[in-house]
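Apart from one protein chain that is not included, each protein chain of the complex appears where it belongs.
Letters are used for the chains, namely A, B and C, taken in the order the chains are written, and counting of residues starts over at 1 for each.
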Amino acid sequence: MSERILEVTGLTKRFGGFVALDKVSLHLDEGERLGLIGPNGSGKTTMINCISGALINDEGRVQFKGADITGLKAHKRAQLGIARSFQVPKPFGSMTVLENLCIPLEFAARGRTDPGAVEDQAMEILKMIGFEDRARENSAGLTQVDMRKLELARALAAKPALLVSDEAMAGLSASEVDDILEILFKLNATGVAVIMIEHIMRAVMRYSQRIIVLDAGQKIAEGTPDEVIHDPQVERAYLGE
Amino acid sequence: MKLDKFWIACIAILILGFVFTKNADNEFYFFTTYVILQGLVMAVAWNILGGFTGYVNFGAAGFFAVGVYTSVALNKAFGLPLPVILAVAGIIGGLLGLGAGYLTLRLKGVYFAIATLATALVIETIVNNWKYVGGAAGTYVLQPKQSFIFDNYIELLFMLMLVLSVAAVAISRYLSSSRVGKGLAAIRDDEVAAECMGVPTLRLKLISTTAMGVLMSIAGAPFPFFVTFVDPVSAFALLIAVNAIAMPMIGGTAYWYGPVIGALILGVVQETATVTISSELNLLIVGVLLVLFITMAPQGIVGVYHDWRKKRDAK
Amino acid sequence: MFTFDLLINAVAAGLMLGGFYAAVAIGLSITFGQLDIVNIAHPTFVILGSFVAFVINESFGIDPVLIGVVFMPIFYFLGMGLYQIYYVSFEKTGQESLSGLAFFFGLMFILEVLMILAFGVDYRLVSAAYIGETLHIGPLDLPLRMLIPAVAATLMTIAVVLYMSKTFMGKAIMAVSQDRLALQLMGADPIRVKRIALGIAIATAALAGALLIIIQPVEPSVGRLYIGRIFAIVVLGGMGSISGTFFAAILIGVVESFIATFYGPSWAPAVGFGILLLTLAIRPQGLFGRA
Partner (left out) sequence: MRSFTIRKWKGRILASSLTITDVEAGYGSVRVLHGVSITVEDGESVVLLGSNGNGKSTLIKCITGIVRPSAGAITLDVDGVTTDLVGMAPQDIVGLGIAMVPEGRRLFPALSVEENLVLGAFRKEARPMIAENLDFVFETFPRLKERRGQLAGSMSGGEQQMVAVARALMSNPKILLVDEPSVGLAPILVSQMIAKIKELKDQRAMTVLMAEQNFNQAIKIADRGYVIVHGEIAYEGATAEDLSNNDMIKEYYLGA
């Protein structure tokens, strides 16, 4: 029986008069793979901002591993084990790939890292995702797919219990999408729970055990990929009325 | 602790400086070096915030003057010994830096820079109206009679500024290579990503602004005894604010040794220009160099050197 | 002593001072507010305008206001050239914010020192028949050396407001920082729009400088006193709203005048900076902001 790792209850977030999220609840079990989908502007990114602490929700609660983390700052949440990757990669541009990984290892994962040099651990993570040959390269000069890999490697270096992946595959070619998927599967195999936000349906459907569909700030469907696809409400959200 | 090259160099510099005071007679050398070193401390301090953290401070002269006038006031009121004055100046400068750190919560980039400029000018107005420390007219400060183990007071001030320089460089070097320094670099590269990677951004920024404030204020504290007559024009001198920015920018802001190189080169050029040509031209040189480096070589001398080495290695 | 006469004279002096401040701030309102270019050297261009007025007034005895107006086109081209340098060096490579700031900081010194080299650090004056004359209306004293700059500045503000609201280019200038791409989709070249905008901004400095030297004697570093003041006015005025800038300028002028009358002139410079700091800390969008 796996434990509840994340529990979001009645979360509401407004921007001025605009309600980006309206009393949305979701939960995630340890090691689970959850897909979060919905048309543009449905509130997906706002949701993960509220989970990772980049935004603080107006109403509702966010619990992580049974503790209430609503209102906690983003770096505290990262230290507790919530990692995220960004839709538009945000590498630390003055640093090498390896140094990029040292930041979460030394800050987010501090106290949870294994003994031994931080750089060795960073190197191990790079090896795991097949990225070790880029370790000494400057991160600002990477290609797009490599930047996405770096995003994931860096999130991994935070030694998270939960990874929120924000459109890690947008704009990549089919084979590159498969590369990223493989990394995300590997990651999940180490016991990390994953919330995946993605527009590339093929990828979300393949990856997710369960899918939640948002539309206009509300949860309109939840279930297995197969259930969700055949949900008439989802069809309406995507194809229109 | 094993002594590495850096600490050996520091000790060697301090010893050399001391030997210098025992052998050189011409006070001119001490005056000149003091000015260069004062610029160096300011540049190194500026770079902790501007170079490592990415927040530009236009109000360097304000922080410097806080040290200057803390010193003037304490000396006049209690006649405290110099070390105590330095300590108090450091604390006040640090508090001001801490305040500037909280400003970063609301003000990013350009607005932060303008706010620091405004802060400096508010301090200037207050000083202009503070009669006790001489107001706009200025005040005389007497150098203490005894000069410790030195032959005269300027030698003592020179040695003090040398120690401060070494300390500032050591602090800056420590900050840049430590965990704190990595966190600061992450903030400079991308503050949002840094926060999400567990970097306590606010705390580190506060450390950065406070260290900057302490160092700048301490750099100003001996100034009244150095010039013996202080007025707002000299304490808030334009050159201090420009040099604090120009020296790191010209040397290179990404590494701890960038501002040191910039300060030494620009300092020597300036002192030479002041003596041989004129002090106005000196300002012009700083301005032109600053603009040239910003437009042509934004990474400074250190950056140019690194590029050159990379190219050479590639061949 | 607080008397009614003192009060209305303080208000009148403040209004005139504020009117003049608008002339200095309007250029920055365009550059900083509309173009996101932090031209910290703007006051130095104003001083340049003062020295142009000084030199020509001394040599030919021409009225300083007229000199200011005549030199506006020349400053306009200066501003266009400046934008071109700024664009190529910073905007194109995407490092405009901090490097650009340092660039103008350096430019400020270069200009200032060049003026020191050319004119020295002495205060310079212009001469005109009306300087020294005062208009008396009841208890009200209106020195012409204040009144004329205030009127000229107000006329210039009106002209800029009309240009901004009535012409295609003016509207494009208002729009360019809001959405550069959308402006391209309207068929306008944003680089050309910005070049013209900075040209206009620097052109206003020519007249503002001439007005300044009518009000008070000028030396090269006087400009620095205006940095905080005009940034305060522009931020307070809501970043780029020309009419907002004008009212903010009047407000600062009146407050400064009160402080100078009732507390002493040496505290007046802190008003601008103090208000600026407060605004930045409490309401960064300004008092007269449109949005």
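Just a few scattered comments:
As a working rule, a residue touches a chain if its C-beta (ideal position, glycine included) is under 8 Å from a C-beta of that chain, and two chains touch if they have at least 3 such contacts.
Just so it is clear, the structure is predicted and the values come from calculations on it, not from any experiment.
Every shown chain touched by the omitted chain in the complete complex is listed here: A, C. Residue-wise, the contact with the chain that is not shown comes from C:A172, picked out of C:V24, C:A172, C:L198 or C:A270. Summarising the interface, chain C meets the missing chain with residues 165, 168, 171-172, 174-175, 178-179, 181-190, 290-291.
Taking the whole complex into account, chain A touches the unshown chain at residues 39-41, 143-145, 167, 170-174, 199-202, 204-205, 216, 229, 234-235, 238-241.
Quick note on the criterion: only the chains that are shown with their structure count from here on.
Across the assembly, the mean Cα position most removed from that of chain C is the one of A. Of all chains displayed, B has the C-alpha centre closest to the centre of the whole protein C-alpha set.
Computed from the mean C-alpha positions, the centre of chain A lies at a distance of 43 Å from the centre of chain B.
Distance between chain centres (mean CA atoms), chain A to chain C: 49 Å.
Of all residues in chain B, only 179, 182-183, 185-186, 188-190, 192-201, 254 touch chain A in the complex they form. For chain B in complex with chain C, the touching residues are 54, 56, 58, 103, 106-107, 109-111, 113-115, 117-119, 121-122, 124-126, 128-129, 135-136, 238, 242, 245-246, 249, 280-281, 283-284, 286-288, 290-291, 294-295, 298.
Interface of chain A with chain B (complex): residues 52-54, 73-75, 78-79, 83-84, 86, 90-95, 99, 102-104, 106-110, 154, 158.
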